[in-house]
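The structure appears below as structure tokens.
Every protein chain but one is kept in place in this view of the complex.
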Amino acid sequence: MSEEVIKIAVIGASGYTGQELIRLLVMHQNVEIVGVTSRQEAGRSLSEVFPRLRGARVAEELTFMHPSIDAIADTGASVVFLALPHGVASEFAIGLLDKGIRVIDLSADFRLRSPEIYEEFYDQPHPAPELLDRAVYGLPETYSEEIASADLVASPGCYPTSILTPLLPLLKANLLKPASIVVSSLSGVSGAGKKADASLIFAEVNESLRAYGAPKHRHLSEIEQELSIAAGETVRISFVPHLMPITAGIATTIFCAPSGDGGDISLEVARVLEKAYSESAFVRILGEGNFADTKHVVRTNFIDIGWVVDSRTGRLILSSAEDNLGKGAGSQAIQSFNLMCGLPEESGLMNF
Amino acid sequence: MSEEVIKIAVIGASGYTGQELIRLLVMHQNVEIVGVTSRQEAGRSLSEVFPRLRGARVAEELTFMHPSIDAIADTGASVVFLALPHGVASEFAIGLLDKGIRVIDLSADFRLRSPEIYEEFYDQPHPAPELLDRAVYGLPETYSEEIASADLVASPGCYPTSILTPLLPLLKANLLKPASIVVSSLSGVSGAGKKADASLIFAEVNESLRAYGAPKHRHLSEIEQELSIAAGETVRISFVPHLMPITAGIATTIFCAPSGDGGDISLEVARVLEKAYSESAFVRILGEGNFADTKHVVRTNFIDIGWVVDSRTGRLILSSAEDNLGKGAGSQAIQSFNLMCGLPEESGLMNF
Amino acid sequence: MSEEVIKIAVIGASGYTGQELIRLLVMHQNVEIVGVTSRQEAGRSLSEVFPRLRGARVAEELTFMHPSIDAIADTGASVVFLALPHGVASEFAIGLLDKGIRVIDLSADFRLRSPEIYEEFYDQPHPAPELLDRAVYGLPETYSEEIASADLVASPGCYPTSILTPLLPLLKANLLKPASIVVSSLSGVSGAGKKADASLIFAEVNESLRAYGAPKHRHLSEIEQELSIAAGETVRISFVPHLMPITAGIATTIFCAPSGDGGDISLEVARVLEKAYSESAFVRILGEGNFADTKHVVRTNFIDIGWVVDSRTGRLILSSAEDNLGKGAGSQAIQSFNLMCGLPEESGLMNF
Partner (left out) sequence: MSEEVIKIAVIGASGYTGQELIRLLVMHQNVEIVGVTSRQEAGRSLSEVFPRLRGARVAEELTFMHPSIDAIADTGASVVFLALPHGVASEFAIGLLDKGIRVIDLSADFRLRSPEIYEEFYDQPHPAPELLDRAVYGLPETYSEEIASADLVASPGCYPTSILTPLLPLLKANLLKPASIVVSSLSGVSGAGKKADASLIFAEVNESLRAYGAPKHRHLSEIEQELSIAAGETVRISFVPHLMPITAGIATTIFCAPSGDGGDISLEVARVLEKAYSESAFVRILGEGNFADTKHVVRTNFIDIGWVVDSRTGRLILSSAEDNLGKGAGSQAIQSFNLMCGLPEESGLMNF
């Protein structure tokens, strides 16, 4: 095990993503948390804000700071995680990069290559278009080399990870007709964040199943960007997310038509996915006839993938499951961190 | 309010469908329950088996009988509900019809017009093919006249109701390309029945999201039968059901491509659905931009329908919600009962 | 069935109590809802605010008004339900009573006979002490005659109903040592109201069990008032409520020591409870060896009561279950309404 210890800070750490990120960083043996910031929690200790962390030394000793670029730089952190709303994150990214601090941003600010598409989907001009070229999309199974040398990583959203991981290799291998892709995703409520919103209180969400956010969820922008790169052509998909009465987890079901260029589609899918992810510790290929279950991946960095072939209609149906706060947010950001720091990719993440 | 009182019996009444059916029949002012049967509960009173019904006079007085056609006939029931597994139901249907008793079957035995398709989907020869012509598919909004005069009604399954109600009028109006239809349905666990199965226990289902049963769920057979009739051509769809950690409710999301024969697809959908269901008390059209939520329909006979148009891909996305034990089973069977008996269709069903 | 129709209004109707009250009133055949008020929902129809009610004629036609005593009086309502916060309710009660309108208040404002105890528990002077003598505590099984002739009924809180219903008759019969009473209650989250509070959002409450509010929950004041009246002496109890990850329902477990004045304590309990509630349609005595389950009472006006004798310690352990929004709030208020209007006590409430 590596003895190296890297100093990090987390900005905007009081939400669910920040909480999961910190929970994992506390247990990461190559990490020293030297700073956490939160406007609303400034002055309180980590363990007061996150009672689950009571008993961890750093959680008793570390106190939330008001967010300030100088104060963060003064902590000596060499890598900073941004768990801030989009639009706000970029401001910190600029300042920190200027000071030579590497940044892993969990917001949407640097995920898109096009400021126009950012503006289309986020209803505001991009706050730092000059940084877009410098940012790497933080999907470690796809961009591991770029991430390793990046100083600005844009960690993907929860839905995109669950959709891109099964689809990217299949599109690269020309196995699918891009225009046929239809996605139904189910997400736990933590994906909506930790906010005082009457529509999110228990009695509103419990015993409720409902679609929302279609047809133009913000995550579509990064999903289609990456699908298009893989397919070598512009891809538009239909995507319907659903809000589910569970805390964490995303299950995604993808319907698509094979391109007909391969042979037995199921064998081809197996071959392509197994090859694409043969080196990836966190992508678990369940094989044909299996559907992924969020229950087996929550609180891990794993993403499970299965599929069936619907021979009656000719469609391929893919199924994936991940933790929206884990592989879909916090632990995936740590995976990028490991790559950036030359640590084994699995460091601090081999949790079951 | 009609003063008429009709004697009924429920066969196989100890499961979730039987339980919901009886709960509603106990409160139905034109119904007298004269018999309930259950092999495993024989000898126990209704209120012992369903503690929720304690305090209802009939529940204290009525005792579960062993199922026997003669015994049921002796109760004087003129209509009998069958809440039995497929394959078993038909045996009772034959005997009861022979005695001049009208039958509402909640199993799959009489839903399909073709015994071959029954055998394909249910892995056994049809147990009573001679009755198929006599049976009416019990979707009251579509077959109200046939139901009114039927003596054998095959009440639809839970998924089919949620899929057929939005699609049938649109297919009849040639608004959709049938081959484009893709369905993702989410169902509460009660749909799997009340059985001692380790995969259904709380800790297995709670905090779990997963697809199952695809690509050839048994309900596809009746769904495609009715879609094909509406479309005037053979329709094959892709259908993925998901098991959700809630007790009751089905939310269905349907992706499909407009045929292009109409004008503004959203206006056409609104026009066709509103016209089709203008006389239907239980179909609530939410209009464009709205998604149906199971929370608002559980324990009712309502089915809610909304939609959006995905202009980026040209698809129409329909959303429906119902109670799988209500409009998807028990209360829908009572709706057919009302029609069969000449009662107002809403009798005993206007619950919110 | 009575043909009489009484015009009513509901003030402060947009919370969970108001919602359940209105849901039941919509189905009550002797009720015409002529007014509903809500500051925040003014101008919207009932069915917009409560989508579950879509399809009920009154819900489509009736629009939320700004609350004003004159406007309410103009609706012609002869009985008004107040579903307002404590402190606010009394202001409306005064104005409405002045206009000769009978009032059923679901807040705490008129439950206590002593303005001093009100101030002790609610941290503010009583807003209308002159009305306290006029108010009747709305526990229909205990005060049916007083309720029938009252023009101001203070409908009890959810915890009190679950604790008082089993205990009052036993204390009146001198079967228990009052000082020995210890109560542990479990409540669904809807008891905390429909408010934008981050501590109530799904991911905070789900998969969480916790006590709160002890040792001096506000409801203790009315609980001890009524226990003391029944016991004929001042009673102080220990009471710990717990917040449970379900939507609705309260389960209460009461530990107490028999006074030793009777014979076999279990037989005495059975005798006393059965006699006390022999005329009560909504109190279901489960008998010794049985524990009440919220599952069988939610969405009804029933309260179930069971008990065991702990012979090893000599304690009696009582168990009750009710719906906190039903028998603990909305439907109990309607039960009082029925008594006030000379309707059968069960009108509109015999739901299972």
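For reference, chains read A, B and C in written order, and residue numbers begin at 1 within each chain.
Methods note: a contact is a pair of C-beta atoms (placed from the backbone, for glycine too) under 8 Å apart; a residue touches a chain by one contact, two chains touch by 3 or more.
Just so it is clear, the model here is predicted, and its values are computed rather than measured.
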{"item": "Contact residue for the chain not shown (choose from C:L186, C:L227, C:L273 or C:I305)", "value": "C:L186"}
{"item": "Selected from C:S107, C:T161, C:Q225 or C:T294 as touching the chain missing from the view", "value": "C:T294"}
{"item": "Which residue of C:L46, C:C158 or C:I246 touches the chain not shown here", "value": "C:I246"}
{"item": "Sole residue of B:I246, B:V269, B:I305 or B:I334 that reaches the chain not shown, by the stated touch rule", "value": "B:I246"}
{"item": "Contacts of chain A with the absent chain, listed as residue ranges", "value": "23, 26-27, 51-56, 207, 281-282, 284, 293, 295-297, 299-300, 302, 304, 350-352"}
{"item": "Residues belonging to chain C that touch the chain removed from view", "value": "179, 182, 184, 186, 188, 204, 206-212, 214-216, 236-238, 240, 242, 244-251, 253, 255, 291-295, 298, 308-313, 315, 317, 319, 321"}
{"item": "Residues from chain B at the interface with the omitted partner, ascending", "value": "16, 188-190, 194-198, 200-207, 245-248"}
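Quick note on the criterion: only the chains that are shown with their structure count from here on.
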{"item": "Interface composition of copies chain A and chain C: same or different, split at half", "value": "same"}
{"item": "Inter-copy rotation, chain B to chain C, in degrees (Cα atoms; steps of 5)", "value": "180"}
{"item": "Cα-centroid distance, chain A relative to chain B, in whole angstrom", "value": "40"}
{"item": "Chain centre separation in whole Å, for chain C relative to chain B (CA means)", "value": "36"}
{"item": "Distance from the mean Cα position of chain C to that of chain A, given in whole angstrom", "value": "46"}
{"item": "Per-residue overlap in chain A, given as positions that touch at least 2 other chains", "value": "188, 204, 206-207, 245-248"}
